[in-house]
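For this view, one protein chain was removed and the others were kept in their places.
Right after this comes subunit A.
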């Protein structure tokens, strides 16, 4: 939805469960995106719990976890959502005079719009929802309700296992061949699959060093750093400001991705594009690790058309630096807008290789994977 379209926004507001308070000082170029207003919603939503009948409790719980940021990361959010749907399907019973496939699709649709109100969907979640709706629509009419529910639950389990858990193992087994002794590996932020690669390489006894590059405001790299150091891996921690300084000693750059689009563009945590570009300028190979279920047939050329806005307050407030109060009442100044983007788009020129569950591919082969993946989904 275009959020700069006044009429449609009005309509959506009437339907909404989550209280949509108007964000102030919107950045002109990003008016079409859903504005960040999450801070005030959490207590409001919590108090509504008993009034909202149609939302299944497990769905509600996951929605609140998205809202509070407790569950994050492409895979984490997708698995949490699917497990919530699984619970909801388990407790589902078809209302009288309705058919399961139609009513359940509508139900899933309402859950999804609840999730969207909590936080815009990631592409991985979108693909998983498409899979589930497709499975519901394709249920044979002859199945009884309990059989249909069992079949859907096992479909969800299979999706989580095949497309996420096993896919990650396959990616690790491919990526490990690119880690040699005496390598210096750089990673940005915190990607679950990159973490698995580094840990596995360490278990195999490869002698390498890791540089964790991090950025404000989320500082997700610190969690990764703590886990890697605990495993005994030699690490360096730096912020993205120093990436051009540190890059000359790096031999490989490993990045995670939120999605890979069909022109080879990598859609990932904001800052990834800068890291990839600096690595490219230094002639260092950039390896992007991403499960095939996150691939999308859309094409995107910039980070403006589709993106997610984060809380602008977290860039104005720096914890532990009360003396930096220059932006204290920034919202009162009409001429000042703060922009906290969540994702950016890395052009395929800066990517040397994409590691997926289908093997190691050049970015030009993404459309092939999207095509083959679709085919597989149709047959399954």
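By definition in this document, a residue touches a chain if its C-beta (ideal position, glycine included) is under 8 Å from a C-beta of that chain, and two chains touch if they have at least 3 such contacts; residues count from 1.
Methods note: contacts and distances are computed from a predicted model.
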Task = Could you check which of "AP-1 complex subunit gamma", "Translation initiation factor eIF2B subunit alpha", "ER membrane protein complex subunit 1" or "AP complex subunit sigma" matches the UniProt name for the chain that's left out?
result = "Translation initiation factor eIF2B subunit alpha"
Note = Out of A:56, A:252 or A:294, the sole contact with the unshown chain comes from A:252
Key: Identified contact with the non-displayed chain, of A:244, A:263 or A:365   = A:365
Note = Sole touch to the unshown chain from A:135, A:178, A:218 or A:294: residue A:178
Query = For subunit A, which residues reach the chain that was dropped from this view?
reply = 178, 252, 285, 287, 352-353, 358-362, 364-365, 368-369, 372
